[in-house]
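Notes to accompany the following structure.
Heads up, one of the protein chains got dropped from this complex, but the rest are sitting where they should.
Entry: subunit A
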Amino acid sequence: MAQIKVEALDKSFGDFHAVKSASFTVEDGQFLCLLGPSGCGKTTTLRMIAGLELPTAGTIRLDGEDVTMNRASARDIAFVFQLFALYPHMNVRRNIGFPLKCEGIGAAERDRRVVEAARILRISHLLDRSVSGLAGGDRQRVALGRAIVRKPKCFLMDEPLGALDTEMREAMIHELRALHDRLGATTVYVTHDQLEAMAMADRIAVMNNGVVEQVASPRDIYDRPASLFVADFIGSPPMNFLPFRGGLQTGAEAIRLGERDVAIPAAREAMAESELVLGVRPEHVRFTDRGMVRGEVYGTEYLGTTQIVTVTTSYGALKARSPSSRSFRTGETVGLDFRPDTLSIFDKASGRAIRTALHEGVAHG
């Protein structure tokens, strides 16, 4: 097992700049999710760690050793592909044993380790089956078997659950996390699904347009987004954004929003007068008659225990999460209030979050 350190990694395909100076560290035994929309460079980053693409610039260290330009076969890593990449001309046993064969491990030892891997993944009964007849989840288990059988330094997974149906996906999320806890293997996992990332990761690296926007724990990513993009991408429905113009003094505990003062976590940096954005999660919006923002109910989405209420205000449509016991009439005028200690403030031009008391005690990395 190993630490993976990615420093200022760059990759261009001709004119297309796929990854822009990506840096992050995956500690030994950690489960890191690379999360982002399609085309954000997360898979390219993973493939560079694997050695399937060579970076244009930057370094990749495995346990301190610079492997940036090493061949994939020389890196001692395992890769799980979205489409499994099981060799169709081999049965399950030979598929799982294939990496061991390359290392020149004898048949007896090979078989012992294949059986062991199959036992961990509970596919022992499938060992002599052809891979083409397997269900999606079993195929993915065979692919995982091929990865764990070699005891590599780390696992790289490229949307391994993307090809499975929802039900199987849920089950595999728990299985993967349990497998990780059991093996303690350093894992980098690429996905565009925030629920997968939230459920499995120790840390999440959110990428957009080739840039790593934030690397943090799932909780920090959700509660303390480092940029407008992260705030918008994570959460369903996403964070509400209220644009306003104003300045901030260090220590300021309120901002001027229209005619009213809105309490915010104390600012830890000063901001000259500029276009800013107030960010508030739907569940931090409260309905009060004396609310600082007023608007009309546009519609509701019923979600079982809660409902999402869309309110048209002078700041645009805001979404609020409310217990579904409360009823709203379309067109009804309501007042909205925000929970002060949870608000984020962003600089609109750069998209960067402005440091406030919200970020205190959070290590940035």
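Methods note: a residue touches a chain if its C-beta (ideal position, glycine included) is under 8 Å from a C-beta of that chain, and two chains touch if they have at least 3 such contacts; residues count from 1.
We take it that contacts and distances are computed from a predicted model.
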Study note, to complete from the structure: Expected UniProt protein name for the omitted chain (select from "Heme exporter protein C", "Membrane protein", "Oxidoreductase" or "Sugar ABC transporter permease") would be "Sugar ABC transporter permease"
Practice item. Determine which one of A:A22, A:I77 or A:I264 touches the chain that has been left out. Key: A:I77
Exercise for review: Check the options A:G36, A:G51 or A:G210 and report the residue that touches the missing chain.
Suggested key: A:G51
Check your understanding: For subunit A, which residues reach the chain that was dropped from this view?
Key -> 50-52, 71-73, 75, 77-79, 81, 83, 85, 87-89, 98-99, 102-103, 132, 146, 150
